[in-house]
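Sharing a structure with you now.
Yeah, one chain of the complex is gone here, protein chain that is, but the others are all in their spots.
Here is chain A:
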Amino acid sequence: MKDPVDVLIIGAGASGAAVAWSLAETKMHILCLEQGGWMNPAEYPSTGRDWEAKFYGEWSTSPNVRGRPEDYPINDDNSPIKVVNYNAVGGSTVMYTAHWPRLHPSDFRVKTLDGVAEDWPIDYDMLVPFFEENDRIMGTSGMSGDPLSPLTHPPMPPQPLGLSGPLIGTAMNKLGWHWWPSDTTVATMDYEGRARCINLGHCTPACAQGAKSSTDITYWPQAIRAGVELRTHCRVREITTDENGMATGVVYYDKDGIEQFQPAHVVIIACNGVGTPRLLLNSASSRFPNGLANSSGLVGKNLMFHPYAQIYGFVKEPTDSNRAPPTCLWSKEFYDTDLSRGFVRGYGIQFGRGAGPVFEAVASEQKGILPWGADHHRVFRKLNGHRIAVSAICEDLPEEHNRVTLDPVLKDSSGIPAAKIDYTISENSRKMMDHALARGREILETAGATDICINDPIPWGGWHLLGTARMGTDPERSVVNEWGRSHDVKNLFIVDGSVFVTSGGVNPTSTIQAIALYVADQMKQRLTNLFD
């Protein structure tokens, strides 16, 4: 039998890396098990001439399409939004757009302000030191002073506006609407051993330059130097418990597929809003027949995705196409509740700079604006290199019927039951998306765009996996307490997006990592009575 470790972290992505790094200073024996492996930037898509084609196969954002041995399948047939993720050291920070807004202070008080959902048991101010620390380690670029966003202090200047930015900014100014250069985790100058962005463009499916921050090149090297052990290609099947209801360790399959047991004094789950409830439900036992940490019955429930309403069009002027990071600007014009719009809460906007030629051809043919036959060439030259896009990140409110359960049939390559998603877009979200599409059309038309198309929702837009093990002070209405510890299992913690109470209208990774650092800090402060 293996020697027990002090802390066992499951998952080496955004939150697992952050919590590992933070806890390393305790000098405890910390082990992280990750089902994926280390990435090799020399194999990233942008290093080859077939860089765009890979997006439809081995570098798809969907684990179901990608089907790498490290991936696990997800039954999302009963959802208009499909789950996208990545499984490796770095997790989905390997494959993300690096857009880096934070939740707003008001997002933590939704019930109080708008009478819907629940307030968080923590607030924005409590997270500020951890946002700041995280921004420093991940390395952010942007422009301080946005009047409609929380004040941030990016250590690097913003990305260039390029060709697309001025087109969007001019249109927004004509409309009198807010816009601002996005905070991103794209390094715009050499930073902490990372080379500056050289505009490879195709950087969502991993950055060969290393300019886009992912935790395999930020947190992990530091955590490992500080003594954290990271064991790759280890897929955890279940968390085990003893007669006192305490976690005792995990059963996992090692890189050779051999079943192993790793005892641990503390278990931290960092598997995202789908992987975490899946693991908890797969850890059911006679003592916890409905799944581990699930006395509330809320494990897997309240799944929030952020339905993306996207609208795009084509301008006469050349845009950045694939020659820049995909996002550079945001707008918070419609972020806060205005009941005259017919819905509660709101959405952030991220603007898209353009697309590469293959993506443009495939997408435009599918939309019916790129014809077959002799006119194909003329139309393609009108479209290619002329796209600008408006994507609204609509705040999804928690609803228990939106959930993650275990699929009765589907299993991963290790024989572990897979996750099943049941999700519908709510009436409030629907109204919000319609509003966003109408405003997006105004923006595009003001910019002079034609051939306007929509993705409503972006079908493979389930990037943000939130709410399925939410935090709260009431054990009957939440899965973990206000510092991330399971109400039911006193040595079990959750630090990923599962703990979100509400979703806000922004990309969540910055807030996920700030929460992971906050939970780690709380653990360090309570080491002597962690299990009380």
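Here, a residue touches a chain if its C-beta (ideal position, glycine included) is under 8 Å from a C-beta of that chain, and two chains touch if they have at least 3 such contacts; residues count from 1.
In this section, contacts and distances are computed from a predicted model.
Asks: Select, from "Lactate utilization protein", "Carbohydrate ABC transporter permease", "Gluconate 2-dehydrogenase subunit 3 family protein" or "Oxygen sensor histidine kinase NreB", the UniProt-recorded name of the complex's unshown chain.
Replies: Going by its UniProt entry, the chain not pictured is "Gluconate 2-dehydrogenase subunit 3 family protein".
Asks: Using the touch definition from the top, which of A:V7, A:A208 or A:V499 touches the missing chain?
Replies: Hidden-chain contact among the options goes to A:A208.
Asks: One chain isn't shown here. Among A:M189, A:A226, A:V362 or A:L530, which residue touches it?
Replies: A:V362
Asks: Among A:T26, A:N199 or A:Q222, which residue is in touch with the absent chain?
Replies: Spelled out, the listed residue whose C-beta touches the missing chain is A:N199.
Asks: From the list A:H153, A:R225, A:H376 or A:R526, which touches the chain that is not on show?
Replies: Answering carefully, the residue with contact to the hidden chain is A:H376.
Asks: Touching the hidden chain in the full complex, which residues of chain A are there? Just list them.
Replies: 44, 46-53, 56-58, 67, 104-106, 108-109, 112-113, 123-124, 143, 145, 147-150, 159-163, 165-166, 169-170, 172-173, 176, 178-181, 197-202, 208-209, 320, 322-324, 336, 357-358, 361-362, 365-366, 372-374, 376-377, 381, 384
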